[in-house]
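Here the complex is missing a single protein chain, while all its other protein chains stay put.
All chains are identified by letter, namely A and B, in their written order; residue positions are counted from 1 within each chain.
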Amino acid sequence: MAVYSWANYSDQELIESFGQATGIQAQVDTYDSNEVMLAKLQAGGGQNYSILFPSDYMVTQMVELEMLQPLDLTKLEGLDALMPQWQNPTYDPGNAHSVPATWGTTGFIYDPDRLGFEITGWEDLFANQDKLANKVTLINDVREVLGSVLKSQGDSLNATDLEQVEAAYEKLLAFKPAIANFITNGWEDQLASGDVLVAMAYSSDAQVLIAEQPNLVYVVPESGSSVWTDTIAIPKTAPNPEAAYAWINYFLNPENAVALVTRLRFATPNQATYDLLPADLQANRTLFPAPEILAKCEGIAPLPDAATQAYDQYWTQLTSA
Amino acid sequence: MRLPLRWQSSLTLILFLFMYFPIAVLGLYSFNASRYSSIWEGFSLRWYQQLLGDGRIFSALGTSLAVASLAVAISAVLGTLMAVGLAKYRFPGKGLYQGIAYLPLIVPDIAIAVATLVFLSAIGRTYFGIQLSLWTIIAAHIVFCLAYIALVVSSRLAGLNPHLEEAALDLGATPRQAFIQVLLPELLPGIVAGCLLAFVLSMDDLLISSFTAGNGANTLPMEIYSRVRTGMKPDINALSVLLILGSGMLAFVAEFWRAGGDSSGSLRSNRAQSK
Partner (left out) sequence: MPQPKPTTNIGPSSPVPNSSGPSSPPTPLPTGSGPGFPRSRRSLGLPGWNTGKRLIQPLILLGPAGLWLVVLLLLPTLLLLELSLIPGFRLGQPPGAYGLGNYVTLLDPLYLTVMGRSLTYALGTTALCLVLGFPVAYWIAILAPQRWRSLLLLGFILPLWTSSLLRAYAWITILRPSGVLNSILAGLHLPGQAWLNNTPAIFIGMTYSFLPYMVLILYASLEKLDRRMLEAAADLGAQPHQTFWKVTLPQSLPGIAAGSLLVFISALGDFVVPDLLGGSSSMTLSRLVYQQFLGATRNWGLGSSLSLLLIGAVGLAIALLLKWGNRDSDGSLL
């Protein structure tokens, strides 16, 4: 059975133990962005894959494009153990096409002592811009960055009102002197050494660095930001759907998942798995933020073409201003 | 042989240092117990241990090496023939041919990657039953390897003594003999340089491989870029250091052995005499 996945959601041990448990030999190919996966499948290049790991917004998009098989939920065991937020996610109502595998948030990571003030949201950054010249990195993704600022204005992460989007863009443009770069990875060293004071990052990346540098903290803006989910799904063209169900069930099984989650350290959306985790992982506020913060976060959803176009235009302007 | 001490030597030395500076940094931090280069937590072989236990990265390396070697080997033949042909003949549409030959250098990777995939699946699969596999990566890599090799060989061909091949023919050599025994040795440094270049490019290609790979054909850049999504891991640095050291030593030994075999630089010294 062929799996098309991010490199870090499976490892050799998983493939071996899955093979032992089910007798199915899984073979994992990796991609480095949802769009690569989508484009490859759309162009007819992924006929052999039985399992994909699309992110939330990509699930919506692929369902619209009729590329994912509706799941036969009766074949899946342990769906009811999913955390409430993932029982009926907006990106895929009723988990009809996808099963959440891992999730995270987007926020700021910084060293409070070095920075000299606390960050609770974008306002703190904007207000202290003079102290931050070239000391902030933001994620290299238009929807994450603009979306997060939109949230701070009280708007939706998926705003389609172009005035709201422009307002967010203007704020970022004014903040530009503080922005050292738009990078999703590669800020770690600069932050740990103090060359960058604040980095906008995914919680999954942040917790890796915090594990080594406990003086760093990760905060989700009070106004909320994006919560993302990477899911497991079966493409329409899957040659081996039975094995695919076995794979999903293997992930849903708390005993199996707990070993994987502990080893690869990602946040599980499965309450039963969470309950089995070692105490230090359970208490990890970077991976598992407080419910009241999570309640304010939204998932990134696909936008109408006109809005997408506008976001793209603002992004190009922002990165070449 | 006396090493001529000129300013070129010093500059070359400095630039060699420049080229190896980042590699040294990578090498140094691959022994760091911490995963981040800004924190030195002491000497450790942790990343090397992790690397050696990592079957997937070695299988990706194997795939990349296979793709690069095959693509470069085929391109070396096709590219050299093409460069010679272009230098030799004038024909209607030559400008167009030349233009197409340069195209792989110009078309942005991502565009050609996407277009090739669409093309392969729309035409290749429908009409010829071509499935994406290791071979489709190789076929796509040949396109740009070919162009790079032809470019380097052409630059060597330009200004080559045109009478050499002619002389061979006058002396009764068949065109094939003249090509293999006279022209080819002349071109060898260009071919070698072109192959080196193409090999490096093929090993480092992410986009074209991503889109033309069939399942089971995961190349090293695909694996690396995907892993980086959750932060750099020094085990990949360790791999690069091992690769550079390994291939450097291999080349050194091969060259030493060749030089020791008394035929030191046989091709080139022969040629020098024949001039």
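FYI, a residue touches a chain if its C-beta (ideal position, glycine included) is under 8 Å from a C-beta of that chain, and two chains touch if they have at least 3 such contacts.
Small disclaimer: the values here were computed from a predicted structure and weren't measured.
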For the chain not shown, touching visible partners are A, B
One chain is left out of this view; which of B:F31, B:W47 or B:Y148 touches it in the full complex? B:Y148
Which is it among B:L52, B:A66, B:L134 or B:L196 that touches the chain not included here? B:L196
Per the whole complex, from A:M1, A:A39 or A:L79 the residue touching the absent chain is A:A39
Residues of chain B touching the missing chain are 1, 3-4, 6-9, 11-12, 15-16, 18-23, 25-26, 29, 37-38, 78-79, 81-82, 84-95, 97-112, 114-116, 118-119, 122-123, 126-128, 139-140, 142-143, 146-148, 150-160, 162-163, 165-166, 169-170, 175, 186, 189-190, 192-194, 196-197, 200, 203-204, 220-221, 224-225, 228, 232, 236-237, 240, 243-244, 247-248, 251-252, 255, 259, 264-265, 268-269, 275
Name, in rising order, the residues on chain A that touch the hidden chain in the full complex. 33, 35-36, 38-39, 42-43, 65, 134, 138, 140-143, 176, 179-183, 186, 189-190, 193-195, 305, 308-309, 311-313, 315-321
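The definition used in the following text is that only the chains that are shown with their structure count from here on.
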Compute the distance, rounded to whole Å, between the mean C-alpha positions of chain A and chain B. 36
Contact footprint of chain A on chain B as seen in their complex: 34-39, 53-56, 114, 117-118, 120-122, 125, 131-132, 206, 210-218, 222-223, 225-232
In the complex, go through chain A and note every residue touching chain B. 2, 4, 6-8, 11-12, 27-32, 36, 39-40, 43-49, 184-186, 188-190, 192-193, 204-205, 208-209, 212-213
